[in-house]
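A single protein chain has been omitted; all remaining protein chains appear in their positions.
Take a look at subunit A:
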Amino acid sequence: MLKLYDVEVHSRLLLGTARYPSPAVLAEAVKRSKTEIVTVSLRRETACGKAGGAFFELIRELGVRVLPNTAGCHSVQEAVLTAKMAREVFHTDWIKLEVIGHHDTLQPDVFGLVEAARILNGEGFQVFPYTTDDLVVAERLLEAGCRILMPWCAPIGSAIGPLNPMALRAFRANFPDVPLIVDAGIGRPSHAATVMEYGYNAVLLNTAVAGAGDPAAIAEAFALAIAAGHIAHGGVPLEPREMAVPSTPVIGKAVFT
């Protein structure tokens, strides 16, 4: 079981709900992924409450827990207000905190992130901070009251996969008791399996599923890859060696010359 703040879940895949070809495809992907947590957002309502209501009814029917985000917020003030509005709508203290600092890479503004996290933790939120793999920023986030960390492995939506394995491994090693979720940058199930083999506790995906040719099939593949990576980490895989090692014992081998 994976414990995120006071909630235990079986699935180690958190799934975003944006960019699917249709609500039906989203619903099928959620089901095939067996996720228990989906991320959602807030935007200006343009249909007198009907658009947001229809979307949220779909999510409610899927029976999953929601993790609201502050996506698109570029300042502490925006992120804090959005978090408060999300709590009003979704009735949860959970918030995926994003404070974006760079338009092209969507790199988080880590200074604003720490400040916003401190404010929100002080107001009873349970913060899931979207951050980089910087260890010092991570320490500041923990000092600010976060009990989960969500480092990127590459820019949001890039599908590049783990860009800096050494940094991700160091991050894991430095925070052995903190639930760590890789958020952003994963493109393929093999990427997800890799970071789970490093010992990450979960993976948060959106574009990698929603943008795939068959989102539901890819969602299931991710679920299997994440589970496999998690089991593999517990099984302590072999480290690579530079020389060949025969897998078949040579003792007792017949000598014909």
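By our rule, a contact is a pair of C-beta atoms (placed from the backbone, for glycine too) under 8 Å apart; a residue touches a chain by one contact, two chains touch by 3 or more; residues count from 1.
To be clear about the criterion, contacts and distances are computed from a predicted model.
Asks: Out of "tRNA N6-adenosine threonylcarbamoyltransferase", "Cytochrome c biogenesis protein ResB", "Sulfur carrier protein ThiS" or "Nitrogenase protein alpha chain", what name does the UniProt record list for the absent chain?
Replies: In UniProt, the chain that is not shown appears as "Sulfur carrier protein ThiS".
Asks: Sort through A:L13, A:I37, A:I59 or A:A225 and give me the one touching the missing partner chain.
Replies: Touching the chain that is not displayed is residue A:I59.
Asks: Provide the residue numbers of subunit A that touch the chain removed from this figure.
Replies: Subunit A touches the chain not shown through residues 16-20, 26, 39-46, 48-53, 55-56, 59, 68-69, 71, 77, 81-82, 84-86, 88-90, 156-157, 206-207.
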